[in-house]
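A single protein chain has been omitted from the complex, and every remaining protein chain is retained in its original position.
Right, chain A next:
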Amino acid sequence: MYVYSRRRRRKIERSERGRKMGIRFILMVNKQGQTRLAQYYEWLTLEERRALEGEIVRKCLARNDQQCSFVEHRNYKIVYRRYASLFFMVGVDDDENELAILEFIHLLVETMDKHFGNVCELDIMFHLEKAHFMLEEMVMNGCIVETSKANILSPIQLMDKAH
């Protein structure tokens, strides 16, 4: 019993330590506040995710265009950008470079544009797995590992051909 609890405690400590990473989650939310894509790079329970999304969406949607794209929330920094009806929100560590994350968001949108051709909310809704696939190519463990559009898209294009 004792051993178990100690081991478990160690696990918890480790996961706390593991939390230190660049990008912690990526959300795409529409104007109405509905989540269209949610990708987490750390483990959160369903309830935690739902609560977090609710709070962040409320905070970001209340802001206007003349205000800056950075919001502090709990121990995250949210960098967000709006493209048409869709908000892209990236939760990062305090250390992360905000402008670089904005560029990352732009890169993501450009990549999706390139693939879907003028991407819109419906594309993401109906091809969620592709959007995830792109993200998986771009980000690993919260680190941005790929920034070339061609490289990001090549596996997806291969897959499309296979079908």
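Operating definition for what follows: a residue touches a chain if its C-beta (ideal position, glycine included) is under 8 Å from a C-beta of that chain, and two chains touch if they have at least 3 such contacts; residues count from 1.
The working rule: contacts and distances are computed from a predicted model.
> Write down which listed name, "Trafficking protein particle complex subunit 6B", "Exonuclease", "AP-3 complex subunit delta" or "Centromere protein N", is the UniProt protein name of the chain that is not shown.
Not shown, but named in UniProt as "AP-3 complex subunit delta".
> List the chain A residues touching the unshown chain?
Touching the missing chain: residues 11, 14-15, 17-18, 20-22, 34-38, 41, 43, 46, 49-50, 63, 66-72, 95, 97-100, 102-103, 125-126, 128-129, 132-133, 136, 140-148, 151, 155, 158-159, 162-163.
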